[in-house]
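First the structure, which I've put down as structure tokens, then a few questions once you've had a look.
All protein chains but one are shown at their positions in the complex.
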Amino acid sequence: MLQDSEILAKLMQRQMGYSLEQDFYTDAGVFDLDLRSVFYREWLFAIPTCEIPKPGNYVTHKVGDYGVIIVRGQDGEIRAFHNACRHRGSVVCKAKKGTAPKLVCPYHQWTYELDGSLLWARDMGPDFDASKHGLRSVHCRELAGLVYICLAAEAPDFDAFAAMAEPYLAPHDLGNAKVAYESSIIENGNWKLVWENNRECYHCAGNHPSLCRTYPEDPAVTGVSDGSTPPVLQQHFDRVEAGGIPARFQIDQGGQFRVARMPLLDGAVSYTMNGKEAVTKKLGRVPFADAGPLLQFHYPTTWNHFLPDHSIVFRVTPISPTETEVTTKWLVHKDAEEGVDYDLQRLTEVWMHTNDEDRIVVEDNQQGINSPAYTPGPYSPTHESGVIQFVDWYTAQLTRTMTGRTLVAAE
Amino acid sequence: MLQDSEILAKLMQRQMGYSLEQDFYTDAGVFDLDLRSVFYREWLFAIPTCEIPKPGNYVTHKVGDYGVIIVRGQDGEIRAFHNACRHRGSVVCKAKKGTAPKLVCPYHQWTYELDGSLLWARDMGPDFDASKHGLRSVHCRELAGLVYICLAAEAPDFDAFAAMAEPYLAPHDLGNAKVAYESSIIENGNWKLVWENNRECYHCAGNHPSLCRTYPEDPAVTGVSDGSTPPVLQQHFDRVEAGGIPARFQIDQGGQFRVARMPLLDGAVSYTMNGKEAVTKKLGRVPFADAGPLLQFHYPTTWNHFLPDHSIVFRVTPISPTETEVTTKWLVHKDAEEGVDYDLQRLTEVWMHTNDEDRIVVEDNQQGINSPAYTPGPYSPTHESGVIQFVDWYTAQLTRTMTGRTLVAAE
Partner (left out) sequence: MLQDSEILAKLMQRQMGYSLEQDFYTDAGVFDLDLRSVFYREWLFAIPTCEIPKPGNYVTHKVGDYGVIIVRGQDGEIRAFHNACRHRGSVVCKAKKGTAPKLVCPYHQWTYELDGSLLWARDMGPDFDASKHGLRSVHCRELAGLVYICLAAEAPDFDAFAAMAEPYLAPHDLGNAKVAYESSIIENGNWKLVWENNRECYHCAGNHPSLCRTYPEDPAVTGVSDGSTPPVLQQHFDRVEAGGIPARFQIDQGGQFRVARMPLLDGAVSYTMNGKEAVTKKLGRVPFADAGPLLQFHYPTTWNHFLPDHSIVFRVTPISPTETEVTTKWLVHKDAEEGVDYDLQRLTEVWMHTNDEDRIVVEDNQQGINSPAYTPGPYSPTHESGVIQFVDWYTAQLTRTMTGRTLVAAE
């Protein structure tokens, strides 16, 4: 189990454009540092707001060792709290989701308001100050129908991301969505392998027969450009933006998030086996059926595909050095009826297949890396620019949190 | 994983009257110290003697990494031995319980007498001294029908406990008991959470509908008093003692054990759903049906409810930092017949429910404490005096074993 100083040394020595050394994908010390430097420090996508539409609706979520309650208050505001009673620490909300007028600890019935304040605790004596025993809060922000949380004592800036993403998200009207289906799978691979796999389509032709019916293998769609935009993409951006909604590729200066509205293949409009729409009652007001998906990622927890007819949100949660949960939610208009406006099988099959195919390649990747004989190999400059971008962001993040400054390994 | 010195520092810094810091419930180093300072050092309740009534009857039991055989010899005496052959270390007795005229190792048939001496080992050569290869013994004491063992090289004093407890236990005649039913469950919580839960009834009203039919929530029954005894309890003690058996609350100066014969609710006489007796052929000679249960605990392994009609013994065995085994045995008179003198379902249902309800709250407590956001909270001075007493005993025990002296954290 590596110490932070050893990990820092390895970061300084790494070969740019190559996959990381074995320890980054297997070591318990690196995993612990990943939690401290990334997951316990950055803003994390948690849920779409449509999962808790009414006061008292709550969802629980675990990130590393932290348990979090996300709850909508009587005032309509969404807040997040640590899921541990201030008495002896019991979990307060046990269910994955539910509705409660107050948050009552099941152990000794300490009772909290939906805003976290302690309302009642039996026989705690005259010296007890209830106002000092409210639930501990977790930073929480809403962005166009998406809830982000941050576990750090002081949260980093969220506004830059919100400013970039909000205009792209607004036309999708996620506040009027509902979850049509939800899937959680465990991939037996390090969370960075899940991301590396997501950030390239070099593997698509050999592994994703369903997705490749509609999603282009073109690395300019998945990856990051070298500054120039291919004419076919530029035409797409121009056409969609002329229709009144933002489309062009934008990426955070630090590399943590990106938005772009990309074309699908051959006039396909949604992720279905025949490329036609999946939902007749559309979610959002995107003016063209063939506007393509808004591809948004925000490291370290979410990539998304917001389509003209429905949206798909993905959430990445690290479980152990070699286990990662991937949760996928298909969002449709809240008034869309299953069997009438959409067929659930047809809506979900492409990404259910794709997720499972990705799980297999990630697990095979992890298995091979577990060997002491593994050595970092070169990424394809053509097809894996997105992977290089992710790895560069990750290594910069770790370096910055350990040293307080931005260092770059010499080429 | 904490070092002993780090644990000692945390003990010195702890806030009195508050639950312990997270590490005490989760850390592998603390768990290891708990084994060394508590379970490998103190007297531990193992079994009632009635489980091995005849010569050659044996029971095996595991405490941490130790395996122990408890066996009744040809002379009627009960002895305990480490369950590892002196040849190459194989387990000698494989079953949970059994009967054997000799203890024969299944590997190479080395054969031991019931007193542990090595009787036969094939072809070990002329230099082999069988008298130096008997089974290694474990300290073992009988107390009024209960077997206690101690894994330490030198056992601490047992006589003070025996002197206090024997007069209370004698009327229950445990030597003439049999085990009517036995249950072992694993609670996914630290062993101290199991004890903290046991030492208060603050949680009873919200969690134990069956038990609350007969067992009083009154903290004076479960906890420890501030020196005064409530009149209702004093009257109960006086009435029962006038009948010839000891009843009043007594506690060890060091806090390790306690005896008290406490009243049940509303004239209930046993732990049944309607409060009436569970067994018509009584175990023991307690003169009043409503004498209430003799509540005896002895840290770190046992609490008990000895009733006028039957007895229930509980055994706590730590498995890992977050797993604890709780074994419950219902003892009835050896001549009582199931279906005639007692109904097994009726005898066991209250504590089968209560154990499972306790398992759930302990597991929820552990889950919440696992969060880095957990902070120690205040115990109720009214309802959790017993918990405070347990935690004070535990912290004093660790401090004493690490420093050789009794230190108390400043308030």
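As written, the chains take the letters A and B, and residue 1 is the first residue of each chain.
Following the convention adopted for this analysis, a contact is a pair of C-beta atoms (placed from the backbone, for glycine too) under 8 Å apart; a residue touches a chain by one contact, two chains touch by 3 or more.
Just so it is clear, the model here is predicted, and its values are computed rather than measured.
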The one of B:H133, B:K281 or B:R400 in touch with the missing chain is B:H133
Residue among B:S19, B:T49, B:N83 or B:T327 that touches the chain left out of view:
B:N83
Which residues does chain A use to touch the chain missing from this display?
19, 196, 202-203, 206-207, 361, 364-365, 367-383
Contact set of chain B toward the excluded chain (per top definition):
40, 65-67, 82-92, 94, 106-109, 122-125, 128, 133, 136
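Throughout what follows, only the chains that are shown with their structure count from here on.
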Between chain A and chain B, what's the gap in Å when you average each chain's C-alpha atoms?
48
